[in-house]
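What you see is the complex with one protein chain gone and the rest in place.
So, chain A:
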């Protein structure tokens, strides 16, 4: 396998992990709206369903996006594909 193919393989792997986490927080948990509402786990006292939609999932996306950027940069470096003129 060429360097490029290995790089793309790892990139795809990262994509699937990232999208799986994304799916969990954006779609998966909202199949259980009423169950979340009934849950005794109440972040900061808010009902879980309400908390996730107004803050929890949003925060998860922010963290996920920074994490993804960092991981992808590592992959690019590993295979020597990062840009030289980076600031």
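Note that contacts are C-beta pairs under 8 Å (C-beta built on N, C-alpha and C of every residue); 3 or more make two chains touch, one makes a residue touch a chain; residues count from 1.
Please note the rule applied: contacts and distances are computed from a predicted model.
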Name under which UniProt lists the unshown chain, selected from "NADH-quinone oxidoreductase subunit H", "Cell division protein FtsX", "Cation/acetate symporter" or "ABC transporter permease": "Cation/acetate symporter"
Interface with the unshown chain - residue positions in chain A: 4, 7-8, 11, 15, 18-19, 22, 25-27, 30-34, 36-37, 42, 44-47, 49-50, 53-55, 57-59, 61-62, 64-66, 68-69, 72-73, 76, 80-87
